[in-house]
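Here you go, one structure.
Here the complex is missing one protein chain, while the rest keep their positions.
Labels run A, B and C following the written order; every chain starts at residue 1.
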């Protein structure tokens, strides 16, 4: 059950970030893959369960790392998978799906972009089964802001490492370019396989 | 899509907490239901999207509340659903399922209890599709420690409000009594409907 | 430089909490003292500095524990020191001091109480040298919400462990009783020794 790094290749279709930013980001993603495997190894290798404590314990440190690294892996994969299309109009099915929950595609877009500006980590458009609704979740960390049971449909990385090399503090331009480079066919697949 | 409070009734089968602790907890759960509905109302009612900002903005405050209240609702419901059985031996299917991922049922139990002691919020035994494995997630807040896409199977509330009225700082005894009062048939259902 | 637990004794002057709640709280305070000493020992004893990593490393776990346990000690001491007076009217010096920054003593009080209701950890009335002003800081954790360089003047514990044994979820009554049991002579001393 070792987690194997997925292969994402830079191509001309990726317009939201340049190759340098892409490759720096890919190295960070690889770091999370390595860390979750290191952590899973530690958990399997007779950790000090007796000493477990919620103020500080070695075991607590490992468990905090587990949710951080695991989500670091998962969310980066969603992100890299859903960028890179030049033809980034959602089709009617997706449009209708978003409209049903947000009133209109445009209104969803405004909410998604605002959530990006309000977040320190990630934005996740997801389906939340509990309220039977779509939500634009705001995350401040890989593991802070996720919702239990929710199914990610579109993921945007707002960590500073996602854009700072290319955009410096011009966050708005990065978000704008992301919105123009979404691979909506991937989003559609995710909707259909819910 | 308003979230409606579920009805959980105290009964003699609930041995992990007494009626007073149960009812205080239920009032807090109701508070989360009310808050997520308040928040969903604010999000639907033309919030200030233009002013969105990740240091501070009114919209950011709402979005932080959203993931906190929503998970507060979801996790409490999982918790109340999976307590209250006097016959709390997992059957062979569940035993085998846990053994497959943790080596043995006993080893899973030790890890789950240690995770409870190491956590400030929740423990979630869940299935993580990314690594195709079971994990005992450690949460420090309702919305800090969840894993994207994961499916909760057994949930234990480690917030101080879950036990302090009855157990004061005797956290170990609360955990012990929880382990004796798990409704494993609920866990089995969750496994089977994955 | 070992941290030595301070001695706080329950007396009839402590009206904000009963003896049982006081003693449970005192045991938690003692736990933080023990933990920071354990952590300081680990830091002195050749920890794995080479492996330091911000996703997960043993050293990171220790450092996270350090700020949590240390503030757990400091803030509890401020709290226990500033409760327990039956004569809890601030004198004119203190009244004027609060009025100068908040407009009036009553207005400060309203802000302090509201901050308590809005916080998951602590409220700290403090002097902030940077803005040359008094602030009611809101903390969600022992080490989340403190301000660098600030000088605590009045500290209120809003962790659930501070009141749940006695008040259950009746947070408002706890805050109310705290406001009636502040030892303003201690606050005055803190102001004068700034």
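As a convention for this text, a contact is a pair of C-beta atoms (placed from the backbone, for glycine too) under 8 Å apart; a residue touches a chain by one contact, two chains touch by 3 or more.
Keep in mind the model is a prediction, meaning the values are calculated, not measured.
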For a quick check of understanding: of B:8, B:22, B:68 or B:167, which residue touches the chain that isn't displayed?
B:68
Given C:143, C:157 or C:183, the correct residue touching the omitted chain is C:143
Could you tell which one of C:28, C:73 or C:125 touches the chain left off the display?
C:73
Which is it among B:8, B:32, B:112 or B:127 that touches the chain not included here?
B:32
Which parts of chain C are in contact with the chain that was left out?
1, 3, 36, 40, 43, 47, 49-50, 52-54, 57, 59-60, 63-64, 66-67, 70-71, 73-75, 77-78, 110-111, 113-120, 124, 128, 130-133, 135-141, 143-152, 158
For chain A, which positions touch the chain that isn't shown here?
20, 24, 27-28, 159-161, 164-165, 168-169
In the full complex, which residues of chain B touch the absent chain?
31-32, 35, 38-39, 53, 55-58, 60-62, 64-66, 68-69, 72
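Convention: only the chains that are shown with their structure count from here on.
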More than half overlap in residue numbers between the two sides of the chain B-chain C interface, or less? Answer same or different.
same
Rounded to the nearest 5 degrees, what is the angle of the rotation relating the C-alpha atoms of chain A to those of chain C?
180
Go ahead and note the Å separation of the Cα centroids belonging to chain A and chain B.
23
Would you mind pulling out the distance in Å between where the CA atoms of chain A average out and where those of chain C do?
36
Rounded to the nearest whole Å, what is the centre-to-centre distance of chain B and chain C, using the mean of the C-alpha atoms as each centre?
28
In chain A, which residues are in touch with two or more of the other chains?
53, 57, 60, 64, 66
